[in-house]
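Reviewing the structure listed below.
Yeah, one chain of the complex is gone here, protein chain that is, but the others are all in their spots.
When the chains are written out, they are named A and B in that same order, and each has its own residue count from 1.
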Amino acid sequence: MQTATATIRAQGFTASFDGQPAVRGLDLELFPRERLAIIGPARSGKTTFLRSLNRLNDLLPGFTHSGKILRDGKDIYAAGVDVAELRRKVGMVYATPVPLPWSIYDNLAYGLRLAGIRERSRLDERMEAALGYAFLWNEVKDRLHEPANVLSGGQQQRLCIARVLMLEPEVLVLDEPCSGLDPISTAKIEDALVALKEKHSIVLVTNNTKQAARASDRTAFFLLGALIEVGPTAQLFTRPTQKQTNDYLMGQFG
Amino acid sequence: MKMPTISPAFTQRIAVGLMWTLTGITFAVLVFILAFILVHGLPHVTWTFLTQAPRSMGREGGIFPMILGTFLVAGLAVLVAAPIGVATAVYLSEYTREGRLTAVIRFGADCLAGVPSIIFGLFGFVFFAITLGLGLSVLSGSLTLALMVLPTIIRTSEEAIRAVPSSYREVSLGLGGTRWQTVFYVVLRSALPGISTGIVLSLGRSISETAAVMLTAGSALRLPRSLFDSSRTLALHFYLLSREGISMPNAYATASVLIIAILALNLLAYALMRRFAIKVGR
Partner (left out) sequence: MKRDRVIGAILLVVAMSAISGLALITVFIFREGVPIILRVGAKQFFLSTDWEPSLGHFGILSMLVGSLVVTLGAAVIGVVFSLGLAIVLTQFSPPGLSSALKPVIELLAGIPSVVYGFVGVVTLVPLIRHWLGGPGLSVLAASIVLGVMILPTITSIAIDALQAVPRSYLEGSIALGATRWQTVTMVLLRAARSGLVAAVILGMGRAIGETMAVIMVAGNALDVPRSLLAPVRTLTSNIALEMGYASGEHRQALFATGVTLFVIITLFNVAALAVSRQRDGRGRVR
């Protein structure tokens, strides 16, 4: 798999829906080979920010933006950008696992088939690697042609991670991937992220501050659409510089 | 003084018994209708009956031209309406924003789906047969029927498409799929059972249709040699035979063939739905 060389950088980025800003004046960088956690109460703009990274917000009516999001120095919202390629390189995993109503094999192969890659050998090769990274290979290697929805919730979510890995993305974006999963599945996914950061940049939105403390290198705190503070995880959690950060972590609000 | 009260449990027994009786009557009626036709008609449905042409206005001979006529008129109607209807449904649900315009179109399609077939027959007669000069022909008939089933196909296809969870679409787009790729590989594939059921039902409706074809395809007894020839469908033949009292045995036999065709179609629709349900993985 290729190594991550891209950095993502938001510059004064504002995302609005029907005129109402969900994220305002965001300046945030994502470095290679790091896990960045984004925490904050509801309606802070965390998910909006994530969906702006792969331009999924374009699908929603009334979406407008200002400012830039730079990938390798180039604004992803510039005219003429190949959005499909962007989405292959910035892979997203959603809060609820969404296996498509097909076999495990077809789910995994779908992304590559969309890109025009169909040879069995290439698909199989990548599939084994992707499933390995998602810590799922041993559990499904003998039943790739079974329907994907017979898997458990935790397995389905790892399948979704593997599905995204098939495209060899540079950035992995995960929106509360462990919500609703049991602790064992959660631990497996967090372990997978540790291994994956060797080759990818990872952004992880989580409502669970303890998970952020466990499973990230840097943490950013969002509140009502603004970035309040960002810094190394250990430091943010023990010595936050902003009062709001401290109050949130202390459970004063949420 | 206390009035004797009927216990709720007793009321329930009576009420449920009544409901089951109504249900039983309903199915008895269905069975009666089918049995009545088939018992009187099946003995007369012979191979010669199915393959010969009618003689002396249908009093003797067979119904082969009518079978062919039905096949052509109904088959062509669905062949024309299905792709157009599904394409329209895809466009309306995947390529446009929800708004007043789409709501109006949907309401219009619902209304037209409920418009009596006789009105389509009126329109087809004046527009296709007279204005376009196609005359009473297979073509007039099938184009008219195509218009008649089009709203239904649009609506059932659209409902099937909208039933596909939006999360599927997001996943597909998130993996780098284009809009059409998403529609084709994910949406249509998942909506296929609903769409094909709608199409098969429209085929059944076309086969049963009498009033509209009477006015547009005519009632010629001869084998149609081209799409511009008039032709008589099975349903119309049955109607004329019974109304004019020409031949009761033949009338029953014609109706039997018609009913068996419809039964087969319904079975096909049912089997299709189950097969797709299994393939899609529950």
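The working rule: a contact is a pair of C-beta atoms (placed from the backbone, for glycine too) under 8 Å apart; a residue touches a chain by one contact, two chains touch by 3 or more.
As the structure is a computational prediction, the values presented were derived from the model and not from experiment.
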item	value
Among shown chains, those touching the left-out chain	B
Residue, one of B:42, B:68, B:192 or B:265, that touches the chain absent here	B:265
Contact partner of the left-out chain, one of B:52, B:167 or B:242	B:242
Where the missing chain touches subunit B, by residue	8-9, 11-12, 15-16, 18-20, 22-23, 25-27, 29-30, 32-34, 36-37, 84-85, 87-88, 90-92, 95, 105, 107-112, 114-123, 125-127, 147, 150-151, 154, 178-181, 201, 204, 207-211, 214-215, 235, 238-239, 242-243, 251, 255, 258-259, 262-263, 265-266, 270
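The rule we apply is simple: only the chains that are shown with their structure count from here on.
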item	value
Distance from subunit B to subunit A - Cα centre to Cα centre, in angstrom	48
Residues of subunit B touching subunit A in the complex	97, 165, 167-168, 170-178, 181, 185-186, 190, 280-282
Residues of subunit A that touch subunit B when the two form their complex	54, 56, 59, 61, 84-85, 87-88, 91-92, 94, 96, 98, 100-103, 110-111, 113-115, 147-150, 160, 163-164, 167
